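Removed: one protein chain of the complex. Kept in place: all other protein chains.
As written, the chains take the letters A and B, and residue 1 is the first residue of each chain.
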Amino acid sequence: MNDEAIKKALESVLFIAGDAVEISDAAAALEIGEQELGRIIDDLMLQKEESGAGVLLKRVGNKIQLCSNPAYMPYIDKTLQPVKKTKLSQSLLETLSIIAYKQPITRFEIEQIRGVRCNYSIAILIERGLIDRAGKKKTLGNPMLYTTTDEFLRHFGIASLKELPELTQG
Amino acid sequence: MNDEAIKKALESVLFIAGDAVEISDAAAALEIGEQELGRIIDDLMLQKEESGAGVLLKRVGNKIQLCSNPAYMPYIDKTLQPVKKTKLSQSLLETLSIIAYKQPITRFEIEQIRGVRCNYSIAILIERGLIDRAGKKKTLGNPMLYTTTDEFLRHFGIASLKELPELTQG
Partner (left out) sequence: MDDNEYKVQIEQFEGPLDLLLHLIGKARIDIEEIFVSKVTGQYLAYVSSIQYLPLDRASEFIEMAAILVYIKSRMILPSDDGDDELEEDPEQELISRLKTYKTFKEAAEAMRAFEECALCAYYKLPEEVFDERVELEEMSLQSLYEAYAEAMARIPDTEPEHIEEVEIRHDIFTIKERAKHILRAVNEFGSATFFSLFSDARSRLEVAVTFIALLELIHENVVSIRQSDFYEDIHITKVSEEMAG
């Protein structure tokens, strides 16, 4: 086989292997010298790198392996990452509503209103990107203050907090 | 992205996926139309086939998947000793060929053609994922109907049922 054919056979082997393959093993299978294969590998690596190929070749010690080009990671995520749609639970929604109307607000103040501890809901709301930490309150213990985020506005389809329905004092 | 960039991103996605990926899912992730992606896929398939690439692109129904080029099988076998898929027995293949051409079809109809009972072959074919139940026939007793699956296409290396060899009328 010429160099080009060896490159193709090598890619075929590495593709199915998935894992790293010993260069010596590949050389034996392809019936060429290890040194010669090493030279071809260097050439192929460079070729793939320079062309921005979807799948790159990497050396890992005395092994070689195919890996996806990090440049295309967002497309991989988008195609393959399963998406789970969820609704906010009532308790998350309540915590969020209090933060929305009373921001900036401390956890203690939220808990005073809700009458239950809110560590968990606050952590989840932060993780979902709906609220964020916004400095500390200048009071005893300097508790953390929370505000809503732009993601919050986007999620509820409003341009600013002014669009929140006004609370009719009962 | 231009066509070449889309091909690379697609290869990257398919490399990580391993399994067949719905063309519609890939199109959504790559932010192009499904038809346009279809055209690019055809182009890439041909390109890889003609250049004798180590890894080929295959259509499986409405999905696409990478597979090793059969030409390099000996090298893969030598390096990796992969688990080989087994050939279908004569009786499974006969049953399957009738389902492939006559689908959707009931077990009784298959048995009429083969002249032998087919419970066992049907059970095995379902277990191997080559056929599937596809609702019930609106006739006396509502017998189960069977159709082939994407795994069937993959097993025979064809993209759609249209690629099945034409029936010769005996």
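Observations on the model:
In this section, a contact is a pair of C-beta atoms (placed from the backbone, for glycine too) under 8 Å apart; a residue touches a chain by one contact, two chains touch by 3 or more.
Bear in mind that the values here come from a model prediction, so they are computed numbers and not experimental data.
Looking at B:10, B:26 or B:88, the residue that reaches the missing chain in the full complex is B:88.
Within the whole complex, the absent chain has one touching residue among B:5, B:28, B:113 or B:134, and that is B:113.
Looking at subunit B, the residues touching the absent chain are 15-19, 56, 58, 65-70, 73, 76, 82, 84-85, 87-88, 90-91, 93-94, 96-98, 100-101, 112-117, 154-158, 164-165, 167-170. In the full complex, subunit A touches the omitted chain through residues 15-16, 18, 77, 80-88, 90, 93-94, 96-98, 100-101, 112-115, 128, 130, 155-158, 163-165, 167, 170.
Criterion: only the chains that are shown with their structure count from here on.
Per the touch definition, subunit A reaches subunit B in the complex via residues 5, 7-13, 15-18, 21, 25-26, 28-30, 52-55, 66, 68-69, 71-72, 75-76, 78-80.
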